[in-house]
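Notes follow the structure.
Of the protein chains in this complex, one is absent; all others appear in place.
Coming up: chain A.
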């Protein structure tokens, strides 16, 4: 009797992870650094997780005893257990989430709860939008470098392709409309239908913020080609430095047309440090997309106790305001320390304004100056220095030598240790004087 086969879709997913992004994460799980238990373990700088401000949430929890693990209103299971109650996302949670999103974005725009679809994390939110906006074989244009997870989230089950639009350090990795146009035309020549542009803003991994002008240019481009824009704004609240974050929602408020082509993805994994709770959202002005997304949400709804816990938390606007401000200060402070530490080693970072990471320029340290050289350095950093960082090639960066280093999983006292470990490897890479 033969072995019952799995689908072709599954076969490609079952293959061992060959991206350095995933390999690095696996190494950390096998040999994680612990100050006491495993001081020679691998230090995690490859996961954009924020551990700087969880104490504020812990304090809120202890102050609000009624908002126990089962959420507000005591232990009544009946009220939260039923499917009807939570099918589409509790209305009160949508209201609270809409308010929180507005706060995160500096109150420059208000979000309408009835245009929100809640999902178990931003990962399914992105996938749902891809299912709704594109057919198998269609494509999204995406500026590089981009978050490695998109290769999985966008492509795995939808059959939708990603077409990279390369950005360069000479432009500070800012997207140029010319490059976008070129990529679009090349796709057309190949007979590949482009359905939209997928952006992350603030950008992952570079950490830059799109200017108002760029946002308008993108909207013009999308209108001209009659395609969608998906704006993943999951780091909108994690900004530092002087620049203000401008959401696509903000520029749409003042322009009535074209709202049907813009969709925003958000979530609480980064700005509120709650990745385990699986809270994401799609915000759209397109009625048909909202209807389809609401129906697809049954495959990825937010768990009832989590919905119940978040309603009072997100509605406590004094708490959220304090959290947002304190968190930003802490990110800024870690960024300054970490970037200064790298500078001591002669490593500069791209100008960053947001996100939980910096985009480090190690081009002078790799030999040969290509992807192979970059991966060799990555390997040394992982196995000799024992720090996990994400090489630019995993993010489809066209220029070798750039690395994403997440610094919000560290505490300040660890920075000297991390810099010291990197120094040891850097010394071996410097050209002989």
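Simple rule for what comes next: a contact is a pair of C-beta atoms (placed from the backbone, for glycine too) under 8 Å apart; a residue touches a chain by one contact, two chains touch by 3 or more; residues count from 1.
Note that contacts and distances are computed from a predicted model.
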| item | value |
| --- | --- |
| Omitted chain, identified by the protein name its UniProt record gives, among "Vacuolar protein-sorting-associated protein 36", "Phosphatidylinositol glycan anchor biosynthesis class U protein", "cAMP-regulated phosphoprotein 19" or "1-amino-cyclopropane-1-carboxylate synthase 7" | "1-amino-cyclopropane-1-carboxylate synthase 7" |
| Which residue of A:45, A:132 or A:282 touches the chain not shown here | A:132 |
| Among A:10, A:108 or A:384, residue touching the chain not depicted | A:10 |
| Chain not shown, touching residues in chain A | 1-10, 13-14, 29, 49, 51, 54, 57-58, 61, 68-70, 75-78, 80-86, 120-121, 123-124, 127, 131-136, 138, 152-153, 156-157, 195, 223, 226-228, 257-258, 260-261, 269, 273-278, 286, 288-289, 292, 295-296, 298-306, 309 |
